[in-house]
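Removed: one protein chain of the complex. Kept in place: all other protein chains.
What follows is chain A.
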Amino acid sequence: MSMSKPLTMKPSRSIAADAVLDIRGLCVDYGVDDNAVRAVRDVSLTLRRGEVLGLAGESGSGKSTLAYGLARLLPPPGVISAGEVIYSPPDGEPVDVLTLAPLALRAFRWAETSIVFQGAMNSLNPVHKVSTQLIDVIAAHSPGMSRRAMLDRARELLTMVGIAPDRLHAYPHQLSGGMRQRVMIGMALALEPKIVIMDEPTTALDVVMQRQILRQIVELRERFGFSVLFITHDLSLLVEFSDRIAIMYGGRIVEEAPAALLYRDALHPYSHGLLHSFPALRGPRRELAGIPGSPPDLQAMPSGCSFHPRCPRRFDPCAVDIPVLGSPADRVREARTVACWLHPAGGAID
């Protein structure tokens, strides 16, 4: 299959830079006592209206925990120990998702923020028809709607993601993996949310299906203008179709930059390592280099920069002090932040 048509979408950086979701100082722990493991450390991240924000990192870097945390879906013993998640609806007062009362939280879920999960195979309940699972979310949020109208809406959603409407009454096991993930994407858009979180939505699918699904997400995003928080370990995927990319390591954001900028000129040695562990589809050949070592043990984090034991460019301060995420003094005119002693912060960034 030809991959000639680039997946890149029109740059939406020109869209007003107002935040739809503002994560401030979020910390997530697993466990509550002395053995608690901090999986997300003081993460601040802003998702702007209509943009695709990529979140990349190795397994165990805390990227999925971050997503579950901000949606308050952490399985026990996960607890949010600090921070705020401010959601700003297009019309209305900003709210802190983390302090919503149960009823308000239920109303917020899916209607404002929907999630497409990692497991394409297990996200649908095997004993209920696709129609039942599409309809119950509509029924939960708009109780007054007639069943006929809900069925029509469900059909419309299926058509939107390229599935024949006659599959509405199929059971999940009668659909292929790709179709199931399309159903999940259609379901995520059922209530026209402002934010869609995608947690490795294409991981369980083959490469061809990955492309098709990504293209579909891109089209739907252009049509409906929702913001996407796209989580993946596949940085090359993000470079192609996200506006900005944040790199996570050991529970922290270590670098955040516009996608093209990060691709051209990654500042953090970890980002650099991630970028160079995937072959590019286009462009000149280059040497592939992995990152030596393995992700840090969250129970025994290294001192200073948590990446320093694996870092090829470490020097004196790395093992001592934790670098703070800030805009690097050597790239003042670029809208980016990094947490690395090679590029110490010049100006304070909020």
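What we mean here is this: contacts are C-beta pairs under 8 Å (C-beta built on N, C-alpha and C of every residue); 3 or more make two chains touch, one makes a residue touch a chain; residues count from 1.
Heads up, the rule we're going with is that contacts and distances are computed from a predicted model.
Hidden from the displayed complex is a chain whose UniProt protein name, among "2-oxoglutarate ferredoxin oxidoreductase subunit alpha", "Cytochrome c oxidase assembly protein CtaG", "Peptidase" or "Peptide ABC transporter permease", is "Peptide ABC transporter permease". Residue in contact with the omitted chain (choice from A:R106, A:R264 or A:R286): A:R106. Contact with the undisplayed chain is limited, among A:Y171, A:F224 or A:F278, to A:Y171. From the options A:T46, A:S61 or A:Q118, the residue with contact to the chain not on display is A:Q118.
Check A:D96, A:D136 or A:E222 against the missing chain and you find that the one touching it is A:D136. Along chain A, the points of touch with the absent chain fall at residues 71, 73, 75-76, 105-111, 114-115, 117-119, 122-129, 136-137, 140-141, 171, 173-174, 184, 187.
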